[in-house]
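Every protein chain of the complex appears in place save one, which is left out.
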Amino acid sequence: MSSRCPVSLLFLLPLTLVACHRETRDYESDALLSNDRPVAFGANAYHLAQGQRLYAWMNCAGCHAHGGGGMGPPLRDDEWRYGGSMEQMVATILDGRPHGMPAFRDKITEDQAWQLATFVRAMSGRARQDMLAGRADEPANVEPLTLDSRKPVRRVTPKQDDATEE
Amino acid sequence: MKRAFAISAVFALGGCGGIQSAAGRDGMEGSLIGGLFEVFLWTTAAVYLFVLAYLAIALVRGRRHRREAAGLQGQPPPDADRKWRTGLIVFTGATALILAGLTIATWLTDRALAKAEQDSPVEIEVIGHQWWWEVRYDDPIPSRMVRTANELHLPVGRNARITLKSNDVIHSLWVPNLAGKQDLIPGRIADLVLHPERTGVFRAQCAEFCGLQHAKMALDVTVESEADFGRWKAAQLRPPPVPTGGGALAGYSLFQSRQCSSCHAIAGTPASGMVAPDLSHVASRRTIAAGTLPTTHANLAAWIDDPQAVKPGNNMPEVPLTEAELGAVTAYLETLK
Partner (left out) sequence: MKRPPMWLVVVLAVLIVVIVGGAIVLGAPDRRRDGPFGLRADQVAELPQPAARARPARWYEAPEPDQWTTQLGDPSGSRYSPLAEITAGNVGSLEVAFTFDTNNARGHEAAPLVVGDTMYVTTPYPNDVYALDLTRPRPTVKWHYQPRPLQASQGVACCDVVNRGAAYDGGRLFLNTLDGQTIALDAESGRELWRTKLAEINKGETITMAPLVAEGRVLVGVSGGEFGVRGRLTALEEGSGAVAWRAYSTGPDAEVLIGPEFKPYYAQDQGPDLGVHTWNPDGWRIGGGNPWGWISYDPELSMIYYGTGNPGPWNPSMRPGDNKWTAGIFARDVRTGKARWFYQSSPHDLFDHDDVNESILLDIPFNGRLRKVIARPGRTGFFYVIDRETGQVLSADPYAHVNSALRIDLVTGRPVVNPEKMPKPGRVTRNICPAAPGGKDWNPSAFSPRTGLVYIPHLNLCMDEGEVDANYIAGTPFLGADARMYAGPGGHRGVMTAWDPVGRRPVWRIREDLPLWSGALATGGDLVFYGTLDGWFKAVDARSGKLLWRHKLSSGIIGMPMTYRGPDGRQYVAIFAGVGGWSGAIVAGALDPADPTSALGFVNALGDLIPRTEPGGRLYVFALPG
């Protein structure tokens, strides 16, 4: 009889986890009202997931591919022509930039721009691992963020041609 | 007997099941399968009652035998073996016959369902999104294709073959009054054939959990006469006129220049967004937001003003509009009949 008491106490252990903070989905984008928007958006997995959806919907992928670039520069590396902080990325998205980035101010809302910046930040490897989703909300043709690893910037060096004279 | 009466009483009430009732028999599929269900129900009810009766008899007779056996010296009645064998044969035979009968009934129903798919159906494509339905009416002439959202119009008495696709997660289309469920699975193409037999307005909904607003992903199904259906389709093909003045014109300009046109499309205007419901004839629909709210001025305004309050977590953002702008956009949308 006495050996059962400590065992049953063990069953109470999970109750200690009740106090842990669980992230809530910020539907109303209350993060916009926060004093520290980069953290309010940038540390929130819901906003990251929404940014991932908007990246495809707003045709960002058309110019920047899945971070590798194309018509627009790559977003996965650590070179930022106009600044790589969250505020700078939001300004880039909303106001556009001189050499071809269109202005999305009247095409998306401000909280959507922050969500996109959160996702772009994750593409360049600066998001917390526990925020990344194992899959997107839609079938995708590229690997999920959890499997994506940021590559260092490659330097271009000329090399001798491979083909040798026969 | 009392139980059977109770069951049939429920079905009698089923006719008053309303616009979203699995007991409704408004479509051919529903009627056929409902009929088969009744065959099964009565047959198995009869078998059940028979077994109960047999059990009751066995219990009663068993008690009598025990009382008699208390007086006798314990040999079972001489013809018990033969009775057992006969009984077993009869039971097995009856079960086999009943099962065969039910199988034939099923087969006949299936055949009836399959045969019905052969006449020229209305070809519809339904693409499930989180959390709304994209509906396309296909036509051999592509420019006569109709693209709408969250509503189905079907001509009574004619088949409608619905091709089901999804681009994000698994949904399921369920029109309880007309037919069973069919899943919309990303990467797969499924078929559902409906053959409505009675005109009316019904409500369908998503029947596979698909995320935050799965509960508010409904579809209005209107079954109407062939002539009415033709009129509806012709109206859908006509692009709505661009407003000429007043609040509606201001609303039109706002719609084209602000966030609305990034996601929504309105025929005959530059707005060609494809990730959200087509709004070309939104004012002619009974409900908005996939069956969440009836289409009224107040509901339209409330929805545009704060979609997250109506359907938290859905993909429409809260577009910042002043009171006047909101009124103008609502006025414009109300002209889109």
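Here the chain labels run A and B in written order, and each chain numbers its own residues starting at 1.
We adopt the following convention: a contact is a pair of C-beta atoms (placed from the backbone, for glycine too) under 8 Å apart; a residue touches a chain by one contact, two chains touch by 3 or more.
These figures come from a predicted structure and were not determined experimentally.
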item	value
Listed residues B:34, B:121 or B:186, member touching the removed chain	B:186
Candidate in contact with the missing chain, chosen from B:274, B:309 or B:324	B:274
Options B:113, B:145 or B:190, residue touching the unrepresented chain	B:145
Sites on subunit A contacted by the missing partner chain, in the whole complex	56-59, 61-63, 65-74, 76-77, 79, 96, 98-102, 107, 138-142, 151, 154, 156-159, 161-166
Interface with the unshown chain - residue positions in subunit B	138, 141-145, 147, 165-167, 186-188, 237, 239, 261-263, 265, 267-268, 270, 272-275
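The working rule: only the chains that are shown with their structure count from here on.
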item	value
Complex contacts: residues of subunit B adjacent to subunit A	130, 167-169, 186-187, 211-212, 257-259, 262-263, 275, 308-309, 312-313, 315, 317-320
Residues of subunit A touching subunit B in the complex	25, 27-29, 53, 57-58, 106-112, 137-139
